[in-house]
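What you see is the complex with one protein chain gone and the rest in place.
Entry: chain A
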Amino acid sequence: MLTRKIEILVGLFLLSGLAAFLVLVFNVANVEVKSGDSSYTLHAKFSNIGGLKVRSPVKVGGVVVGRVSAINLDPEKLEPVVSIAMDKRYHYFPETSTLSILTSGLLGEQFLGLTPGFMDDDVELLVDGDSIEDTHSALVLEELIGQFLYSMGSKD
């Protein structure tokens, strides 16, 4: 007759097969962006976000300080709105900071570069829910080439 140990081990085998399947389906398809206590949310509007994705990093001089938590389209202005989950440890950015979409390397992935602005008496710090007004959109190669060709043509 079967021992109980074998039955349990076979059950565990089937369960770990199922677990591997679920990991492949959900984890290779989904990772939670950490939100809640350890982060605060900022918003920023761009005219073009290029290849930016949810979970792309936000960097200050190369240091990761947050991640893109959502990308939506403003229903009225029809502009992309990017929500950023910033790490609570980095809470001292003034509201004059600028955001730009940068590319790592020539062919690499796109990320958000945050440049801290100047501090003044009447400049406040960015807090949860604030928007960053000063943004630079992604450079789209086709548009650059188009502009270049246009400026070449207008010189003649």
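In this section, a residue touches a chain if its C-beta (ideal position, glycine included) is under 8 Å from a C-beta of that chain, and two chains touch if they have at least 3 such contacts; residues count from 1.
One rule holds in what follows: contacts and distances are computed from a predicted model.
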item: Omitted chain, identified by the protein name its UniProt record gives, among "Chemotaxis protein CheC", "4Fe-4S ferredoxin-type domain-containing protein", "Intermembrane phospholipid transport system permease protein MlaE" or "Cytochrome c oxidase subunit 1"; value: "Intermembrane phospholipid transport system permease protein MlaE"
item: Of A:25, A:73 or A:123, the residue in touch with the unshown chain; value: A:25
item: For chain A, residues in touch with the removed chain; value: 1-2, 6-7, 9-10, 12-14, 16-21, 23-25, 28-31, 53-57, 64, 67, 104-109, 111
